[in-house]
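Yeah, one chain of the complex is gone here, protein chain that is, but the others are all in their spots.
Now for chain A:
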């Protein structure tokens, strides 16, 4: 791995839409987060991680949908996402897709908040039969948002948590290995680009001469 040192830490925001406490979705989010930090570390890049539990923001998310603006802690999180160098987004699979809370949160984001931003997707579910939700539901959502989605997305079924790094059950692709691989992929993408520059909507506003055309 490269030993080059990048002085600017990258901001990684981890979003977990698990509803339980404790939550297997949060467990997966934490594992993915650690893998991304490790992957960046291998590339000599520091990371600042912020993990967001959507459960804590459930009411503000609905309020924002009804009032049209995010307030308080939700406004801060929305802002953090629009400044993030990378996002790890993890949701349980509910009824063949991401959870409603997860989608509502995404709906509250600025439509450009994730444009070009490296994103790692994760999902949890009762059995591996739900795993294609990542490709049939999550990916199109983030493609619409023009996110740069990592090739590897990680699905953790209940059974996967019984599998150690040595792959007692799934000795072809155990969960730990898939997590590491996903973390490395996202880290490579993040490390290859400059830290994100945040747009100032007023800084970018066109002059009136250009508006008049």
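Operating definition for what follows: a residue touches a chain if its C-beta (ideal position, glycine included) is under 8 Å from a C-beta of that chain, and two chains touch if they have at least 3 such contacts; residues count from 1.
We adopt the following convention: contacts and distances are computed from a predicted model.
> Looking only at the UniProt record of the hidden chain, which name from "phosphoenolpyruvate--glycerone phosphotransferase", "Cu-processing system permease protein", "Serine/threonine-protein kinase" or "Oxidoreductase" is the right one?
"Oxidoreductase"
> Have a look at A:7, A:194 or A:211 and name the one touching the chain we're not showing.
A:211
> Per the definition of touch given earlier, which of A:62, A:96 or A:192 contacts the omitted chain?
Per the contact definition at the top, the residue touching the missing chain is A:62.
> On chain A, where is the contact patch with the chain that was removed from view?
62-63, 65-69, 71-72, 75, 201-202, 205-209, 211-213
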